[in-house]
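What you see is the complex with one protein chain gone and the rest in place.
Chain IDs A and B follow the sequence of writing; residue 1 opens each chain.
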Amino acid sequence: MANPDLRRTDRLNGWLFVMPALVLLGLFMVFPILWSLWMSFQTGRGMTLKFGGFANISRLTQDPVFLHALSNTAVFLVVQVPLMIILALIFANVLNNPNLKFRGFFRTAIFLPCVTSLVAYSVLFKSMFANDGVINAFLEGVHLISEPIPWLASPFWAKVVIIMAITWRWTGYNMIFYLAALQNIDRSIYEAARIDGVPAWARFVYLTIPLLKPVILFTTIISTIGTLQLFDEVMNITASGGVGGTPSDSTLTLSLYIYNLSFRFMPNFGYAATVSYVIVVLVGILSFVQFWVARDRK
Amino acid sequence: MTANPLALLGRTLTYLALSLAAFISIFPFYWMIVGTTNTSADIIKGKSGFGSALFTNVANFFAQVDVARVFWNSAYIAVVGTVLTLAVSSLAGYGFEILRSKTRERIFAALLLMLSVPFAALMIPLFMMMAKLGLINTHAAIILPAIASIFIIFYFRQATKAFPAELRDAAKIDGLKEWQIFLYVYLPVMRPTYAAATIIIFMANWNNYLWPLIVLQTNEQKTITLVVSSLTSAYYPDYGVVMVAAVLATLPTIIIFFALQRRFVAGLLGAVK
Partner (left out) sequence: MSTAMQGLRLTFGAALTTTGLLFGTTAMAVDVTVWCWDPNFNGATMKEAAERYKASHPDFNLIVVDFAKADLETKLQAQLASGTTDGLPDIVLVEDYGAQKYLQSFPGAFQPLSDKVDYSAFAPYKVELATLEGQTYSMPFDSGVTGLFYRTDYLAEAGYDEAALQDITWDQLIEIGKAVEAKTGHKLLSLDLNDAGAIRILMQSAGSWYFTPDGEVNIAGNPVFKAALEAYAKVLQSDIYKPVSGWTEYTGAFTSGEVAATFTGVWMTGTIKANPDQSGKWGVAPIPKLDGVEGATHASNLGGSSWYVLSSAPQKDVAVDFLAEVWGKDVDFYQKILVNQGALGSLTAARDGEAFKASDDFFSGQPVWQNFTTWLGEIPGVNYGLFTNEADAAVAAQLPALKDGGSVDDAIAAIDAQVRQQVQ
């Protein structure tokens, strides 16, 4: 029959389609990753390296700065990712309604933060959240607070600013993914449900969300990876004099610590590589969990 | 019907919430544009109204920076990078999803894991490699590593799950080969996905900061993000000029977004069928 031939063509095509990507990735990702892996077993300053075995891993367990960075990163992950995903889903769903007016305007407005260049928006946030910046002026003006909040000078509030900044910047981004996917859903399904008397919220929870599952899974994994690798915002907004993670390392994340270990402190590339692999392991575990939760149950 | 007052309330609240979200999203841009018209001293004081220093700021900006050059560098990298990334990554996403095989599934899982390695850890070996290839201080050094974007491959794969199998089956019955299906059936159907991906990729390339910083050495090759960073780090930065640079750094991505967002609407009008 035609079947085995078909399967063979499929197999061949399968490889042909992914070949260009795999070649490029092999060159530009695999080699650096292997180098990095090898480095994680090296100790020493700058380029004077020697094999250290598991010395770096045991150093991790005793390093107060690493543990601080780990807990900060965890806080950001647990608070920010769900907040952003839920917001983005709600916005996408609301904006998908063809009866809503000014849809184009709202869609553009909410997406706009994503297009700012990092340096531009961190200058803006820094000036808006300054002690006598616009945000405090507004809050005092509407009598929500009586004294200016030391946004960027307090270890607690600095974290809040970072969470707000990331949410501000990336909610629209995730919303776009959901909107594109929502476009592909056949409207007649909703019509049928509405005629059957299913309320709006139930249509959202029992129809939309399951249909969006692949995209939601995609965005949660990407957001998890992005937050675990958080660097840009903590290096530019909660930063002072080229030093990120201020005040006093309260917004120090794992990626920022890696950067410090490589470029700010006496370079210790081996240990920096080891911390990188902590991120990899965390992502691996969390991604596996998320894939498993979202698995297609037959 | 009794549902009306509730529905009215719901609609009002929706518009209110959306307006608030829109305001919060747009305010920083307003701030930035206002900043371009004020002097540096005024900006530091937090002036929120328009001033009259726009011409001075723009003139200073053009005097301090080779704007045409810098803009061209960013644009070249962004455009070429976007086109190539779309091609290579969507092909791969299609391949992984439609033409599955056990080996390729395992490879894909490995790719996802590779996505998690932070860039700071890869910078130095990548730099060494570029040096060996003689590509330091070139646009190619920035474009090449980004073409096969695991992130975009992942995105296309997930989006392809919504690509109806019947379309492909029908095409095969018609005798179309795989690459023809990709070009003539898949591409048109997946337009919203390509539009979204274009926006995302263009943005990433245009706003790319850390890697161009490491790899570019001379003034002739600098991109706009590096220029903005350099302007903000003087002992006494001229914030009027910084704002002008920031606006220039932001404008193209906004334009691309406006140009492409209509594709989403096109999808609404039954492009799938």
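Keep this in mind: a residue touches a chain if its C-beta (ideal position, glycine included) is under 8 Å from a C-beta of that chain, and two chains touch if they have at least 3 such contacts.
This one's a predicted model, so the numbers in the text were calculated from it and none came from an experiment.
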| item | value |
| --- | --- |
| Listed residues A:Val65, A:Val78 or A:Val289, member touching the removed chain | A:Val65 |
| Selected from A:Val18, A:Leu70 or A:Leu152 as touching the chain missing from the view | A:Leu152 |
| Residue in contact with the excluded chain [from B:Val67, B:Ile136 or B:Ile254] | B:Ile136 |
| Candidates B:Leu86, B:Leu226 or B:Ala245 - the one touching the absent chain | B:Leu226 |
| Interface with the unshown chain - residue positions in chain A | 43, 45-48, 59, 62-65, 126-127, 130-131, 150-153, 155, 239-243, 246-249, 259-260, 262-269, 271 |
| Interface with the unshown chain - residue positions in chain B | 41, 44-45, 64, 123-125, 127-128, 131, 134, 136-137, 213-214, 217-219, 226, 229-230, 232-237, 239 |
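Assume only the chains that are shown with their structure count from here on.
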| item | value |
| --- | --- |
| CA centroid of chain A to CA centroid of chain B, Å | 15 |
| Chain A partner contacts - residues on chain B that touch it in the complex | 14, 18, 21-22, 24-26, 28-29, 31-32, 43-44, 46, 48, 88-89, 91-92, 94-96, 99-101, 104, 107, 111-126, 129, 144-145, 147-148, 150-151, 153-155, 158-159, 161-162, 178-179, 182, 192-193, 195-196, 199-200, 203, 206-207, 209, 224-225, 228-229, 232-233, 239, 242, 245-247, 249-250, 253-254, 257-258, 261, 264-265, 267-268, 272 |
| Residues of chain A defined as touching chain B within the complex | 9-11, 13-18, 20-25, 27-33, 35-36, 91, 94-95, 98, 100, 104-121, 123-125, 127-128, 130, 132-134, 137, 168, 172-173, 176-177, 179-181, 183-184, 186, 214-215, 217-218, 221-222, 225, 228-229, 231-232, 242, 254-255, 258-259, 262, 269, 272-273, 276-277, 279-280, 282-284, 287 |
